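A single protein chain has been omitted; all remaining protein chains appear in their positions.
Let's turn to subunit A:
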Amino acid sequence: MIDIKKLDRKLLSVEKPARYVGSELNSVIKNKEDIDIRFAFAFPDVYEVGMSHTGMQIIYGLLNSIDNIWCERVFTPWTDMEKVMRDNDIPLYGLESKDELKEFDFIGFTLQYEMSYTNILNMLNLANIPFKSKDRGNDIPLVIAGGPCAYNPEPLHDIIDLFTIGESEELLPQLMKLYEEEKSKGWNKKSFLELASQMEGIYVPQFYDVIYNDDGTIKERKVLNENAKEVIIKTIIKDLDKSYYPEKSILPYIDVVHDRVVLELFRGCTRGCRFCQAGMVYRPVREKTVNTLYSQAESLIDSTGHDEISLTSLSSGDYSCLSDLAVKLLDKYEEQKVSLSLPSLRLDSMTFDIIERIQEVRKSGLTFAPEAGTQRMRDVINKNLTEEQILGPVETAFNLGWSTVKLYFMIGLPGETIEDVLGIKELAYKVKDKFFQRPKEDIKGNLKINVSASCFVPKPFTPFQWVKQDGIEELYDKAKSLQREIKDKKVSFSYHEPKLSFLESVFARGDRRLSDALIRAWEKGCKFDGWYDMFDFKKWVETFDELNIDPSFYASRGRELDEILPWDFIDCGVTKEFLIREYKNSIEALTTPDCRIVCSNCGVNNKLIGGVCPHVQNN
């Protein structure tokens, strides 16, 4: 255990010491003597962000439901705490036991966002654990990782011992079982990794090598170890109703980003937006039944006392039993002042009776995500949303009394012209007109339209994985011309930092050669890159210069369709043929229907389910 007395008084000098002490309601303390495997679930961002992550609550509950495993949590200490720890030789520790990370069997990082990679390094360093897998011997914890960014694991190939690809609720317990067996036989890291690499959904990067062409593209991938698979197929949970979901969630004492009960309605999405990685890699759609969700809500409210239930998914309005579920929950919880929230709602699919009922308990702002300003652009990205489908619900919302509206857009989309960019302004102004075009006596409240634009980042396993990202200057030009044009007191405009999106794009589609850049950038002091006030682009530019890496090779280069991509060895179920077809459609601005209407043969059903997708069967 770390020196608690040393920590004790120092903690009072840092901001929000509750981030670093654990002891929350529903956190799990176990007797070390009964434990064979100690697992540190590591979230490479601050406590408040990590504690809002449902995946962490699932894995934490799942692993702790196994008697001989103790899963603890660890987050990235904020800079003030990092300084305290370094000045006082306090190593990074698990929040529950206060034991230093080195004493654990596994450190499992979740990869939610490319810009958190330097935090992974910082956490390993604070734990006195070497960065590179090859420098970590048999007596050092295994460093594993999973989550959405693991679909392109290559930039971390030197650092992580083993990746889990896909959904790991079933895979992780199997991996733990294997570890337990191997440990009892006399531990050898390499032989464990060899056995693990035979499992479906496990990727061990050290068993492969990559050879490059003179132009920097990939020539070929070589399998170095006979146990390793040529292609790694993602794992999925076939029946979410039978899959583990925690009955209790840890209740933080301090305010966190999402402070509420989270119900996961379904996984996957049928919409097929071409920019969206989640919409491709989480296929197929698998819904939970109302009964399952209702009883999960009950136990989670009982165990936390939260006053809000969030119904989440990639597109909650598409849940086939949404109104049934919402009405059931509202009926039960209205009296107890528990409210419902529905993030990720496409308002075209929304029945306003539900929104109205929700509003009875508590009123919040409404968010619409048209993503692009013109119909042509929305067709390119396959948003499948007409202007009427945006303005209609907006008008309904105004009539119901809403007066604050957020509009989300992207700039830098493939094939975008200045007309498309300025179309964002046009659309925002049309929304404004909808507010004032109503009879005078209906106009209540103070209209506020918040328009925000993020910069498009092409992601692996999307139809846009081949396209070039706009350059930093181009993105600035587009953002600034919008800023100039939007001159209305009722409409505010903000945009995402293009430099950050550029870097995100580098790592999203990066290859093995970026591992060293991560380490060098960390050495220069890069951490919390996703935080504006911490992000230091100059250090990144220096890093790439020193290592002779051209970042625009990754971000601003269009790929040929036959180029070997760094993530091609992963099979996410959706075929490359489908992605190419969709890419070609995007160039023609041809839309592809929602796959609840027509199957577009993405291939996920053939590989992962055998037969047709569940949502089609139900219909």
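Convention: contacts are C-beta pairs under 8 Å (C-beta built on N, C-alpha and C of every residue); 3 or more make two chains touch, one makes a residue touch a chain; residues count from 1.
To be clear about the criterion, contacts and distances are computed from a predicted model.
Novice: Among "Acetolactate synthase small subunit", "Ferredoxin-like protein", "Radical SAM-linked protein" or "Protein-export membrane protein SecF", find the name that the UniProt record gives to the complex chain excluded from display.
Specialist: The correct option from "Acetolactate synthase small subunit", "Ferredoxin-like protein", "Radical SAM-linked protein" or "Protein-export membrane protein SecF" is "Radical SAM-linked protein", the UniProt name of the unshown chain.
Novice: Which of these touches the unseen chain: A:Gln206, A:Thr270 or A:Thr304?
Specialist: A:Thr304
Novice: Considering the entire assembly, which residues of subunit A contact the chain that has been omitted?
Specialist: Given the touch definition above, subunit A has residues 5, 8-9, 11-12, 17-18, 20-23, 25, 251, 253-255, 302-307, 336-337, 362-363 touching the missing chain.
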